[in-house]
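Selected chains from the complex are presented in situ; the others are not included.
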Amino acid sequence: MSGVHEECGVVGIYAPQGEDIVRFLYYGLLSLQHRGQEACGIAVTDTGRDELDVNCIKDLGLVSEVFSKETLAALNGNLGIGHVRYSTTGESVRENTQPLVLNYCKGKLSLAHNGNIVNTDELREELIRTGAIFHTTMDSELIAFHIAKNRVHSKSVEEAVYKTAKKLKGAYGLVIMSPKKLIAVRDPFGIRPLCLGRRGKTYIVASESCALNSMGAEFIRDIEPGEIVTITEEGITSNYKLKQETKAHCVFEYIYFARLDSVIDGIKVYDARIKAGELLYKRHPVDADIVTGVPESGIAAAKGFAKASGIPFDLAFHKNSYIGRTFIKPSQSERSIGVQMKLSVLEEVVKDKRVVLVDDSIVRGTTMENLVKMLKKAGAKEVHIRISSPPFMYPCYYGVDVPSNKELIATRKSAEKINETIGGDTLEYLSVEDLQETAKGLMICTACFTGEYKAGQKSNDNEG
Amino acid sequence: MSGVHEECGVVGIYAPQGEDIVRFLYYGLLSLQHRGQEACGIAVTDTGRDELDVNCIKDLGLVSEVFSKETLAALNGNLGIGHVRYSTTGESVRENTQPLVLNYCKGKLSLAHNGNIVNTDELREELIRTGAIFHTTMDSELIAFHIAKNRVHSKSVEEAVYKTAKKLKGAYGLVIMSPKKLIAVRDPFGIRPLCLGRRGKTYIVASESCALNSMGAEFIRDIEPGEIVTITEEGITSNYKLKQETKAHCVFEYIYFARLDSVIDGIKVYDARIKAGELLYKRHPVDADIVTGVPESGIAAAKGFAKASGIPFDLAFHKNSYIGRTFIKPSQSERSIGVQMKLSVLEEVVKDKRVVLVDDSIVRGTTMENLVKMLKKAGAKEVHIRISSPPFMYPCYYGVDVPSNKELIATRKSAEKINETIGGDTLEYLSVEDLQETAKGLMICTACFTGEYKAGQKSNDNEG
Amino acid sequence: MSGVHEECGVVGIYAPQGEDIVRFLYYGLLSLQHRGQEACGIAVTDTGRDELDVNCIKDLGLVSEVFSKETLAALNGNLGIGHVRYSTTGESVRENTQPLVLNYCKGKLSLAHNGNIVNTDELREELIRTGAIFHTTMDSELIAFHIAKNRVHSKSVEEAVYKTAKKLKGAYGLVIMSPKKLIAVRDPFGIRPLCLGRRGKTYIVASESCALNSMGAEFIRDIEPGEIVTITEEGITSNYKLKQETKAHCVFEYIYFARLDSVIDGIKVYDARIKAGELLYKRHPVDADIVTGVPESGIAAAKGFAKASGIPFDLAFHKNSYIGRTFIKPSQSERSIGVQMKLSVLEEVVKDKRVVLVDDSIVRGTTMENLVKMLKKAGAKEVHIRISSPPFMYPCYYGVDVPSNKELIATRKSAEKINETIGGDTLEYLSVEDLQETAKGLMICTACFTGEYKAGQKSNDNEG
């Protein structure tokens, strides 16, 4: 799948015993890079120093571009937060990078945010009425400002965070750093993931468990929806809890965004994808010679399809790992070159075979159309497309960047018509019910497939 | 003189008839570059568009470095402000560049500031008590925040500016841009200069009149101390006036900062420097063969000295104009090379001559020491130093960046001792009374010479 | 495998009918990027213009870094060559990038080289005796110089190339551009690959067939060992042929360097790797639950092993595709983090399983040691290592960059000892005889395994 983007990942680390944790923030961001490739940043402080200052490096670019050996060496501290941000075109500006580092009544306040707030107009209005100024267009700045305002009449920063969170509508996983505390907050619907880990006496909060693994930390538990966790010198406390809501975990994390080796809310991403493949076969069986998946998005579901069907799984594509952000704009008659540069078919695998091609979704349909053409050109006798999610038809207001309605092929065409365009032999989707089955026991958000927005609807979708 | 830095220059332009004024902002900043070489920026809007957005380019660097043909072409509009900022070492960071461009209750608010506020603690405290957050450490952000706060209960932005200005203590020349207005404010003491000009129907506000010349505009008048000027589609109004204070125009503008071709508060900078030279001769005559000045700082006063004394004026130094921000760190035994790289003596001018060497000030004394050595090595029989200002002994809280007390040679040594160190034959300063005489009719601030701070004293001196 | 590097890839294109071929050079280089990531370049001319000039862009960096939309747009022509160069540390300098573009007696001579010449001392000596000067340390410059020298007494550039090639010892795939000709040369042993393709009336020469696919061109044939192919306006000629030698095709191309979808000298890289896996099972069978490969180097052989053994193939590792040239230097106690950042084990795949882990080679052994640890930590009951090549023991003088002898684990330890260090349950290599079997019918070079250097031995190994 191409065309849909996750909108950020966060990590926060506190080592009360004073260990320098900058490299762990860096490893964490590297392992969360799949959640956002536009920009990234690290803010860090040393709670042992008399003067509590925060050093922050952030910029547009990948983690490997923004941080060098030298810049990392220049940072150090035992308390810090980090952020990666998704990549779109055009509106990415340096001002909108995170973490935000601000001065407020209690010194420095730093914040990184994964998700999207839907009642930003309301939140902004309330501040503007009192004469506020805003330096950015990020909802993260709104959240920070409300925390600062609430801090004035609160006995602690976590109380101020609590009062603020009560007003937020939408999806969020927040890591907040005040001079000697690390606070993590997850929205009451549990839309965005957020989990807790430890490495010796060092505590880590991260969007996904793979970030914990990257630094050799062990997984403790997911932050509960609506929970506010505070990590201080004395350890973890969790005194504030937002009002319970019906859960609405983003199912797209399992289908696509989250890393294959992450575990979110008790469900292994790998298992969910295998299950989706199995269900795809169960609902839409087909007689074929091999099952393959679009790298990397369709591989796991293809393995599940193969397992359920008994049809052998194979890797039919070679992926060029150096394409990166390469500029390719072939002329009209060379339209398929863009896809061909990234993926090439291994003829030996598909020649004279009936192929099941699995992917996680179809957004615009152009990539799939090219892949089918490439498979047929390489000698595939039949190409049966199986999509491990329902047709993608509605915008997401909770932190996923999707193309406009007009660009979504499923909003304009039936599955049958889409298949005609794409040129497959058959095309089948997973149903919403089956999707729910892949995340057994979890209440999921299916808004992008059904249009039911459990956590509210609307408004600004310009951030992550 | 080296070691003392002006701390900024501002320019604002409004062309109600819709002309693109970006190139004029650029010319203005180029001609104000002597007021600050650390950073610069331009913010511009087009009042004719339905959607009133502000485009801003700013960064560390000279005007010629930050703006290229391409970046200038990308900006356009008929209303804009610009800023140049002084250069110090170390704490120059991208976040602290100007203009500030903010969102507030009435859309975009942009602001550029020349000067220094002394009651920042108080201003910050008032905001922080209400839960404010700050992104920078600039007093400019404080001013903008207070304007936004005051705007809520004011009938116009100029009223909000007026209410804010009433609270400000210190020195300031401000240009403020709201969606369809350009506002200029000058502190009640008139410490920093600010003047008004026009080019056809286009109005310009600038720190110095030389900026008006650079764009072919005519000088209208100085903004009066305490005056708030508003330029709208209908023209200029000046409805708000701050409480009158005894004037305290910065005399250093005449002695050193302002460009030789500027006119400030009715006094030509050129005339003031000539006058200073004349008075220097009158008070401290000397028998000599030629008068010369340290380029460029002492040239005009040297001409005045020559005029009054009848001793011929000559240029004794060649200046290397490519030194720029060159790194030169000669070893101990080559200490004088730094000065020699910048200035070399024209032997033919000084050989076997008794030389009067004029400069505007002595800060650390090291440069002057080297110049005297160079003159004597080139054959000068005598070197009589004449300084066109009194000994520099006190810090400035009004927007001038001076070395710490310890580094100021005049706080530690008498003129006689200084001369001994420097190796001149005689050394004489201008008195405070004579200095006043150079700016005849103006009430001047002489705090850096006398320690009398008319506009209040104190605190943060980290901005421009 | 990590630690061994291919040393370059070349591409040359000529469109006699005048089509702009710059984008095809670019696509070709992108698809050859796996052969070299240190530097790249394109040189191009337009044979239709009166003044035949060559434009060249080259620099350190990936193809996606060196060429932007703008730089590509600035180039155009119908005849051109391109080069990618491998990445080592330290001695990569801008001067040593290719293509070389030179002036010689017949105008411009451009050249790009894949391989390594062993008799450079001799070639240099011959030139130096006549008073030559050298701007670089590349053997490519030596080749170009000899061509220029020979050109003086030759009736065509291809004759000069022929005379030069007769003197060259070692491995080379050359693309040479003279004002209106594209010439391709392959060493008589056929060590480095070079093939020919067409796209309509446009001819392409490239190191690997995958480059042809990337631009939608069809494969014509391999350039024969010792063949000199000339492409002019009139088409392809092949009038010069070097003396036949026993072939010595680099078997490492099949094992590791070449792209999985390339076909070299009639053998599909994919087939060779599948075959290697099959033979590995045949010689060293083992009872296990799953077969997996190290991504990407061991995947294909693992599929072959699975096919031969009937043990299911599965993907046990998740690869982080954003690591790039990331700096990771974990402290001593976190040594395994480097590998963990790149690869993570999918616990679900290996838990309680007996695992066969296939890779193409073991260089230093540290990566394999970490992978075994990771698999065991994830619950693998047994880990049986199978290497699809013989132990790597001798340096390569033909264009492959290998670590020094001291770093090669196989030069110091027996397979048994290596397995002890690595911690596998069993460890087996492919024999040289079986390796020959994977490239059935081809005469291969096995110098790195056996120390038999068919094409001569020695000297400078600093280029590509």
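Every chain is named by a letter (A, B and C) in the order it is written, and numbering of its residues begins at 1.
Definition applied: a residue touches a chain if its C-beta (ideal position, glycine included) is under 8 Å from a C-beta of that chain, and two chains touch if they have at least 3 such contacts.
These numbers were taken from a predicted model, which means no experiment stands behind them.
Count of copies in the whole complex in this file: 4, from one repeated sequence with 3 chains shown in place.
To be clear about the criterion, only the chains that are shown with their structure count from here on.
Here the chain-to-chain distance from chain B to chain C, counted in touching steps, is 2. Highest inter-chain contact count (C-beta pairs) belongs to A-C. Closest chain to the protein centre (all Cα atoms averaged), using per-chain Cα means: A.
Distance between chain centres (mean CA atoms), chain B to chain C: 62 Å. Rounded to a whole number, the gap between the C-alpha centres of chain A and chain B is 50 angstrom. Between the Cα centres of chain A and chain C there is a gap of 36 Å. Contact with two or more other chains is made by no residue of chain B. Of all residues in chain A, only 102-105, 109, 128-135, 137, 141, 144-145, 148-152 touch chain B in the complex they form.
Those residues of chain C that touch chain A in the complex are listed here as 23, 27, 30-31, 33-34, 37, 62-64, 67-69, 72, 210, 213-216, 259-261, 268, 270-271, 274, 296, 299, 303, 313-315, 318, 320-331, 334, 336-337, 340-341, 344-349.
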